[in-house]
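Note that one protein chain is taken out, while the other chains of the complex remain in position.
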Amino acid sequence: MVKKGLVVKAKELKTDVALVKNLELSIGKIIDDTWDEPMGPTPFPSMTDLRDWDFKLLQRYKPFYLPYCDVCCLCTFGKCDLSGDKRGACGLNMAAQQSRIVLLACCIGAATHIAHGRHLIDHLIEKYGRRIPLDSGGLNIDVEAPVTRLVVGVKPETLQDLEEVLDWCEEQVTSCLSSAHTGQEGNNIDFESKAFHVGMADQVGMEVADLAQISVLNLPKADPEAPLVELGFGVADVKKPTILVIGHNVPSSVGIIDYLTKKKMLGKVEVVGICCTAHDLTRYEPSAKIVGPISWQLKYIRSGLADLIVVDEQCIRADTLEEAQKVKTPVIASSPKNCLGLKNRTNDLAKELVDDLVEAKVPGVLILDPDKAGEVAVEAAIAVAPKRKRFNIIPDLEAIKAAGEACGGCNECIRACPNNQPIPEAMKAAALGDLDPLATILGECVGCARCDSACPKDFSLHSFMIKAGEEKLWEEKFMMRSGRGSISDVEIRNVGGPIVLGEIPGVIAIVGCSNYPEGGEAVAEIAEEFAKRRFIVVLSGCAAMSVATVKDEEGKSLYEKYPGGFEAGGILNVGSCVSNSHIAGAAIKIASIFAKRNLRANYEEIADYIHNRVGAVGLAWGAYSQKAAAIASGFWRLGVPVVVGPHGSKYRRMLLGRADKKEDWYVYDARTGDRVYVGPAPEHLFTTAESKEEAIVMLMKLCMRPNDTTKGRSMKLTHYIDSHKRYFGVMPDDVHLFIRNKMDIPITMKPEILKILEEKGWKETRIPDPTLLKRMIRKRG
Amino acid sequence: MVKKGLVVKAKELKTDVALVKNLELSIGKIIDDTWDEPMGPTPFPSMTDLRDWDFKLLQRYKPFYLPYCDVCCLCTFGKCDLSGDKRGACGLNMAAQQSRIVLLACCIGAATHIAHGRHLIDHLIEKYGRRIPLDSGGLNIDVEAPVTRLVVGVKPETLQDLEEVLDWCEEQVTSCLSSAHTGQEGNNIDFESKAFHVGMADQVGMEVADLAQISVLNLPKADPEAPLVELGFGVADVKKPTILVIGHNVPSSVGIIDYLTKKKMLGKVEVVGICCTAHDLTRYEPSAKIVGPISWQLKYIRSGLADLIVVDEQCIRADTLEEAQKVKTPVIASSPKNCLGLKNRTNDLAKELVDDLVEAKVPGVLILDPDKAGEVAVEAAIAVAPKRKRFNIIPDLEAIKAAGEACGGCNECIRACPNNQPIPEAMKAAALGDLDPLATILGECVGCARCDSACPKDFSLHSFMIKAGEEKLWEEKFMMRSGRGSISDVEIRNVGGPIVLGEIPGVIAIVGCSNYPEGGEAVAEIAEEFAKRRFIVVLSGCAAMSVATVKDEEGKSLYEKYPGGFEAGGILNVGSCVSNSHIAGAAIKIASIFAKRNLRANYEEIADYIHNRVGAVGLAWGAYSQKAAAIASGFWRLGVPVVVGPHGSKYRRMLLGRADKKEDWYVYDARTGDRVYVGPAPEHLFTTAESKEEAIVMLMKLCMRPNDTTKGRSMKLTHYIDSHKRYFGVMPDDVHLFIRNKMDIPITMKPEILKILEEKGWKETRIPDPTLLKRMIRKRG
Amino acid sequence: MSAKPEPWQTAEIAGPKKALVITKPEIAAAMIKRAKRSILVVGYLSTKTDKDTGKMIDYAIRLNKAAGIPIVATAHTIQEFVKKGFEQATQMNAMDIGNRLKDPTWKGLDGKGPYDVALFMGLPYYMEFVILSGLKHFSTNLKTISLDRYYNPHATWSFPNLKVEDWNQSFETMISKLGGN
Partner (left out) sequence: MSAKPEPWQTAEIAGPKKALVITKPEIAAAMIKRAKRSILVVGYLSTKTDKDTGKMIDYAIRLNKAAGIPIVATAHTIQEFVKKGFEQATQMNAMDIGNRLKDPTWKGLDGKGPYDVALFMGLPYYMEFVILSGLKHFSTNLKTISLDRYYNPHATWSFPNLKVEDWNQSFETMISKLGGN
């Protein structure tokens, strides 16, 4: 490892064991030779070190920009009209501006994970010391931190080793963000390359964060049988005081659990979570419960179920304090990133804080010490519960009926609804006493309350829906497998070959948020379709929660029906947002463990390997956040395609291949150096699926890779054609592009396909040892 | 200094002097006692450490938000309509959204300076070694790096000491940026506090960057008599090959000068610069020349004067490559932040690069090695010059006349012009052969070319103006004092007292960009007004250039007429954007050197000192950039008011005091603990001046501070009232608010003012030892 | 047809360049007639029954028959076409067809050259919004027409926000003006 030089210079050094005076030690380079893997070409890569690779991908997968509006308003030279071939006052054109918006989103997303990691690791070091060994899977994992090894070339062994990795991440965020300044980068493809770069840093940041918490807090370690935990609106016992935690950064939730444990009150207070903090909470303590993803926040708060709310960071509604006040629920903010304007009471006595909250002297407090936050939360919740008596603001039927009668049908609500829900019609029905349409809306509702805001009559429309759907809501109780963390080396060893040869038809990573167009069940349907076909289905974040919310006739969720291992037909929840890194990690480990490629600082070669061989595809069906953008960006640079649901079109840039341009689909054959046509596999790097049916078929198609064996390819084609026929009702019109030789043809479809091949004037091609990198050619042609 | 723990662990350490094997050294805390100043309360402050201070300021100076439009479009939950009392899908309201936009701008700006510093310091360390001592003013400066000392509590001594400071800066950018993620911070005042925080980090980043380049490249060191350098459109000898450098990060420009020096060609090739690189270029080599600020780019390029263009980073037109191609000028990009889509040729032979550029095989190249960029630039410029023969695209009179005749008067150009220039009328005149109106427009033009873009007839309108103003342009040749760097301790010692007592009526910092509403001369007028009145006028960046562009009858610029020292009546150019830090530095040093306050990690106390005592005010008359936002933000946290020109209103948030609310203007008297009314001094923390006249009067007023002695206050009032009468034609209606006792009244205005005081029912108040901090009270009341 | 040319989703403000409103269906018919090569992109919402009406996909088929406009069916919409016995639609991802329409060198579904008019219907409002925007900013010589019930400002021309009955009537008129039935 060669990094920054280092000088230790001090008149006096106090250490745990000794006091040293007048030490001066100056070190130009640190070469850490405890790791015997040779250093690859790009340790601690700069913003331009992998630019050539990006340009290769972006040459094939060209950006299609989808501006929200015609102007740029990022500086006071503007606003500038960029329509037509106009340029802004700084000389920028629309393509560059849109790629800059993508870069900004990815920077915000990456900063979020990295700052989350920094906060977590600072806290863990402060509490447990810096020399705690990292351990994400015990004896089952030798290749720990594959992303970090690959990207920066470091093998972290103890908590403190993660700090310099974060230093590098922060430097990348800063440089990439700086490129978005007016008058910096001027070229759209270079902006894209920078977005890829910060996406790569994001993967590192996520890995570092999850590795730290898995190791120190002893979360499940690559455990296919991680405990089943309860999830749903109805999980909490309403007779017990209930603490609701919302966010992503688990220390304050751990503080709650630890305090309950210390006081032997675990089980006497319900601790329920929303969003990723809920994931990590149940990874820490499986008796805790999960309410659901971000879209459940208002439902839960307004229903008055929480006696106290603790928010940490990320994906927390900005109006939490206001909504909580309406139901008399005190709030504890616990993160520097989300202070909600509350007074910082970190240094006050816990007792005083509890009193102030219980007596409602303040609507909430800011407590930046997680353990104190835990103590105050528990004590205040216990004292508040009997006073609040589940006070809620869900209106009764009469009130809804009266509103229905008063509704003017002005359409403001439906025009504000991201999912165009027919609220005005439902209000008409409500006027007649029929709440069913309102209940139906709740099923496709993302809980954003924009309808409430928009209504000129100030109807609390989302609450009306909650009331209408009440019964069903209360029945919501599902089982989710808690986040298992990384994928073990053994698992990789077992499936590496079948994946690379195409015999396991693909790895489908369903990630991201709950900004669904028509409800969350679609995610479960998609997941099951792939599990049934013996793909590997990996889940995380809100998507992992949504998958739990569909039961079969026997009342079982997919987690109960399918194995939790990284194996054909497995359905795995890796965990929270930061656990997403294990998905990239698994792909990287295939190259390392199965193909024995060097990982260390060897990004380009491994990305090339993954892009050409590992049939992994990401689906972010409900992606909404800048974090989701950064995560996708990390996958893009690895050459892994990502599909988003309809709302994802608002990320404003797709990366699309052109199946009709033959010249775009050549690779080198590493054996001979020849350029070989391999067909559009994978066809796109980033696109939007309009419906769940399209998502399924698109994912099937995107699993194909140039390296597929004929056996693998024929299996992948079977799934593609079969799902195409089932969901689209017709044979796909591009099968001929995916058939290299007749062995690729699925046996059962042979006559049909042969006919197509003939019509299309198909010619046989070779199956190369595929690579996009000239330098990988072993024998020059 | 207590920071991160440190473990050095390596099997083998290679240093410059020795090889050490199997070293393990683990250090929990480093306590550096070589600096005997005691550590203050907030070393390496986190995002929340100074929040209480921010809340104090923001309680008095409340944000007034000025949204561009009604919606938020920062995530795919949106767009969300936030008009009225609506909330977005994430629960955010408009106030929080606007403060989030401010935070984003400040993050981008801070990231830009910090990443600039990182790049520069990495480069300097690589080239000169890490142990170069820092030296910004030789024996005249003891308090080096005042901002860094104050903010993080470190006293950097050699280049490498700056690295951990940058680590801290990058961590702050990352955390603050992460707070802008959807569903993080929900409160507008907390967003503002974070913007202040990142603005403070920006000041540190700027200081670190300038300190490094001053020290290593031997730029002027606190030199009041820094050389006079030539500035203007007409500075270059057109018979010589000309290299134009644009940007902010000087290494590639240094590469050019060094190569010329090595080859003994200095003087044979013209090296001219635009923007801050020009500042730093002439600080390095005073025979180099300055074209002007950012708004000069198109004029110069289109006029064909540059035989080769080298761009580094920041404030570079995004269409530089396209514009350069039109005049056959090759371009070298030299920064990772601005690659312009060019091929990275860093590792190719210089000769090959020169050939490719000279033969125009490529429009430009990316060279990330500054020395190679320098060599290629010089060699290519020399070879290109005779081929290009100053090829330009400035149209001739006939073409302009024809265009004037063809112009449809559609108004698209004027509607695109940020300064509403009457182009359609000027075109009518041009049709009749009268180019004067076009020439007049050039005087108020910011060179943005939005008019060109907008014209449906594709007229190159900005070029028409250049033609029309040609003669005057060519005469442009002025003298600017090159950037002097920091303020010396001696200077502070001399003026500290007079400033704090109010006897030097104020320090006016005129900074920022050239996004002027009506031309740059206003800046010179404003500067001279204050210099004449014996304020101290400090300049930087584009504003420092604009000030040079006005000559008196004898042909002298202000730099030739006024002294360059930090003294009453001085006009100082500190240097480039990053030199802005010396302005804050000077204020900080007053507290340290004059008042003997501890600086080290003692931010709040010093900011309180400055806010209440140091009559410093910033004016960013043409501020356009995110960097300018960050710089302003750094001043806000220090309690220094900033005024922007009209375009600055588009920063979308002002911080305004309410002179009419008496309760807002109380401070503690540190001697007694009493709360004392001190009047609205300073009245605003951030506001927009509509005209230069208003700017002058506003700045006069904002110089008043609660600590002013009666002598100082009466002098400040004299200037305020006098300028108010001169520019506004009337007596100000708020003088009574600034008079504590009758001694404050300017003698010559006594009768007039006494009458006002009587009318207003004025009552005498005390002059306290003012502070906003309860803890500063020496004797509890 | 009384209707406001305001974006249907309130927050989807656009501009300064905004779709011209198709105030009369005759105009749309005339534009289709004038087009050298037009294409119709049909999203899956056209397979859903709008309140008080049939499925919009039937209008798509009738438009095809009346004016010979080729149809691209995005997502799983093609299934519904096939069910209705209409076999000539081409299935394509909505972004993919958008991206191709943007490309002036794309030879079209039939290999005969680029299109000059693209009609859209049945995509989710916001998705059509951004695709139309991509085409507005990055296509050359392509005009777009939104036939949805809602004003979509990034198109070259768009229906205003319409009542279902007015919308249906617009299609009827257009189709008859195009000589179809």
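A, B and C are the chain letters, set down in written order, and residue numbers restart from 1 in every chain.
The criterion applied here is as follows: contacts are C-beta pairs under 8 Å (C-beta built on N, C-alpha and C of every residue); 3 or more make two chains touch, one makes a residue touch a chain.
Small disclaimer: the values here were computed from a predicted structure and weren't measured.
Just so you know, the chain we are not showing touches A, B, C across the whole complex. Among B:46, B:598 or B:691, only B:691 touches the chain that is left out of the view. Contact with the chain not shown here comes from a single listed residue; of B:429, B:656 or B:777, that residue is B:656. Within the whole complex, the absent chain has one touching residue among B:122, B:157, B:425 or B:525, and that is B:425. Of the listed residues B:454, B:507 or B:739, the one in contact with the hidden chain in the full complex is B:454.
Listed here are the chain A residues that touch the chain not shown: 69-71, 78-81. Mapped onto chain B, contacts with the missing chain fall at residues 62, 64-71, 81-84, 94-95, 412, 415-416, 418, 420, 422, 425, 454, 517, 646-647, 649-650, 652, 654, 656, 658, 660, 684, 687-691, 693-694, 697-698, 727-730, 732-733.
Residues of chain C in contact with the chain left out of this view: 6-7, 10-11, 13-16.
One rule holds for everything that comes next: only the chains that are shown with their structure count from here on.
Looking at B-C alongside A-C, one finds more C-beta pairs in contact between the chains of A-C. Taking the mean of the C-alpha atoms as each chain's centre, chain A and chain B sit 38 Å apart. Inter-chain centre distance (chain B to chain C, centres taken as mean C-alpha positions): 50 Å.
Chain A and chain C have Cα centroids lying 34 Å from one another. Each of residues 69, 78-81 in chain B touches at least two other chains. Within chain C, contacts with two or more other chains are made by residues 9-13.
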